[in-house]
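Down below is the structure, laid out as structure tokens.
Excluded from the complex is one protein chain; the other protein chains are retained at their positions.
The first chain written gets the first letter, and so on, giving A and B; residue counts start at 1 in each chain.
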Amino acid sequence: MSASAGTDSSSAAPAVPGSSAPGTGRIRLATSLFVLVVLVVAVLFPLAENSRQGTMSIAVFAVIFMVAVSAWNIFSGYSGYLALGHAVFFGVGAYTVALMAQDWHVPAGWAIMALLPVCGVVAGLVAIPVGLVALRTRRHTFVVVTIAVFFIFQTLATNLAFTGGTGGIQLPFVSWTFSVYNERFYYVALVILVATVALSWAVRRSRFGLQLMAIRDDEDRARGMGVRTGRVKLAAFVVSAIPVGMVGGLWAYFLGSVYPQSAFDPLFDIALALMGFFGGIGTIAGPLVGALVLESLQQYFTQTFSANGLYLIIYGGLFLVVILLMPRGIVPSVSHRLRSWRAQRVDRASKPAAGSDAAGVTG
Amino acid sequence: MSFDGLIEAIIDGVLTGGVYALMAAGLSLIFGVMDIINIAQGAMVVLGAYLSYVLSVHLGLDLFVGLLITVPAMFALGVLLEWGFMRRLREGDRTSMSILVTYAFAIVIEGVLTLIFGSDYEELNASYTTNSVHVLNFYLPEIYLLGFAMAAVLLGGLYLLFFRTKFGRGLRASLQNRTAADLIGINVNRTRMLAVGIGVAVTACGGMVYGATVAFNPDSGYDLISRLLAIVILGGMGSIGGAMASAVLLLVLADVVAVAWAPVWSILVFFAAILLVLSVRPEGLFGARAGRAQ
Partner (left out) sequence: MSVSLIDVEGVSKAYGGVQALQLCNLSVPEGSISGLIGPNGSGKTTLFNVITGYERASAGEVRFAGRAITNSTPDRVFNLGIGRTFQLTRIFARLTVLENMLVATQRSEGWLRSVLRLAGSASERGRALELLEFVGIARLASEPAGNLSYGQRKLLELASLLVADPAVLLLDEPAGGVNPTLINQLSARIRELNEAGKTFLVVEHNMEFVMALCHQVTVLSQGRTLISGTPDVVRADPGVLDAYLGDEGTEDSDDTPAPASLAAASPRVETPSAGPPSAAQPPVLTIKGVVAGYGGGDILRDVSFDVPEGGITCIVGPNGAGKSTLLATVTGLLRPRLGEIRFRGAPLTGLSPGQIVGQGISMVPQAHSLFPQMTVEENVEMGAFTIRDRALVAKRLASVQELFPIVKERAKEKAGSLSGGQQRLVEFARCLMLDPELIILDEPSMGLDPQTRGTVFETVTLMNEQGRTILLVEQNARAGLRLSTRGVVLENGTVRLTGSGHEVLEHPEIAALYLGGSVSAPSAG
């Protein structure tokens, strides 16, 4: 998988004493400030855009996808196993909230929001058997197996009685005024996003994350060095399913209904991969950038033009361009440019280095 | 469910299995030659169906006659794909990248078809799509028989191509030992390109039969590729014979299930089968035993 990893500056290992990069401390400060600014903008955003409901609804979808891609990245990005079946968890989350609302007669409003964590948990539970079966195979068969599992779930949703068949399930309509409707969903999604990004960041820095990335680089060697590869992969798979389940539930509630075709949508899977690769998988910011840009674009398209084939062509074409020309994605390519630009400045500023060791610095 | 119904389901499964075998063989061939999993194979079948549709509705050509045009067209598409994209994927992670790249193709193809034709369902019509042949006490749709016959002829033709022609020998050689093939002077790149062309060209035939038996729209590619993938995984990636055998097997099972329980469950057969097999034998029924997962 041509993806970049630990070069994302917001998650680098703590500075090495005697490190030759003079600005490391300054970079981290700048990054923290940047994150803070982004958060503030995100929170204040609706106040500025309140009048344009079209934009707000785009924002809700964008944030939902940012959560999903970040969560997907925790598994696929860090371990290198490409999972193209996470729509299963999305759909499971959607159906869970719908069924709970229906069977337990939950009143519309904030009460349903409280059910979202349950959706996450259910998705996580589903991920256990799925992961156990799928992770037994080699990497490229794994991809295909996840695709297969996805179609099974889609069929089940279409045909099982309790899921309402092709007619789907209607959720209770929430009687918030139109102006705050989008806004409230947006904030709930934002909360889930912050939690997911924090989770991604924590995993990245933890031993667990290190083991995942070792698996990505050389699974056999990792096993030989004591990493429990089976458990680590399964754990990451399950963990990645939970946020996806939660936003699946949120999405269902936002739209007001679930259907098998929409809750289990094959395009969702490819969208996750596309956004992940576009932004840069294996990084923290990459999925966010990818989802933000692409989902906003897609929603804009469907709102302005009708859902005809044009946006599919652009979608697919964009992906091809990204994969072939910028296989590492936007964030790593940009941060790579930044680093080499900075390195050039450092070189020019400092004296030429004394003779390096016999083997030289770069191979 | 009657015994007769069961027999009919089995026969139907064998007949349709033949056509699926053809399409799955193309998928397996592409994998064997290039180490590439062509997720767009399903979309290409749909594309083939639409091409047949255009030729039939707007030019009045008979469906089988139309193949004379659609098959070379799809062949050219395959060659173009290999030359333009697949070749440029790095050897190291080629398979994983190919999944994403071909999935993107599938989306582009779907987009183009939606743009041109819209989302309505279409069908290919001809006399033989509605007529049935009365054999013993079964009614077999003519199109099933014709489709099976065509698939059998084509698969036989492919066999001859691989085992009786110079090109086929060169192809088999490059599959068995690439270095030696290089050292003998075989133009491995060109051989691969042509093999991919063939792998895609079969979707034109499959598309015509598919479109004549089932109503289709641009979205239908997903259902198709999931069946084809199931078939190829079960048979073992890269084994053409395996793909053929498992195609017939799965189609028969699916049809039997459809008759015994309900049609909607038949798709599940596909996936349940592969999950079962993969749990026990991760390389598929006919696949080579893989080395340690990397």
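Basically, contacts are C-beta pairs under 8 Å (C-beta built on N, C-alpha and C of every residue); 3 or more make two chains touch, one makes a residue touch a chain.
Keep in mind that what you see is a predicted model, and the values were worked out from it rather than measured.
Touching the chain that is not shown, out of A:Ile169, A:Met213 or A:Leu250: A:Met213 (per the contact rule at the top). Contact with the undisplayed chain is limited, among B:Pro141, B:Gly170 or B:Gly197, to B:Gly170.
In the full complex, the hidden chain is touched by subunit A at residues 4-7, 12-21, 202-203, 205-211, 213-214, 216-218, 220-228, 231-232, 235, 282, 357-363.
Subunit B residues in contact with the hidden partner, per the touch definition given at the top, are 166, 169-170, 172-173, 176-177, 179-180, 182-187.
As a convention for this text, only the chains that are shown with their structure count from here on.
Every residue of subunit B that touches subunit A in the complex is listed here, in rising order: 37, 85, 88, 90, 93, 95-97, 99-101, 103-116, 118, 218, 222-223, 226, 229-230, 233, 237, 262, 264-265, 267-268, 270-272, 274-275, 278-279, 282, 290, 292-294.
Across the interface of their complex, subunit B is touched by residues 1-2, 82, 84, 133, 136-141, 143-145, 147-149, 151-152, 155-156, 158-159, 218-220, 266-267, 270, 273-274, 277, 308-317, 319-320, 323-324, 327 of subunit A.
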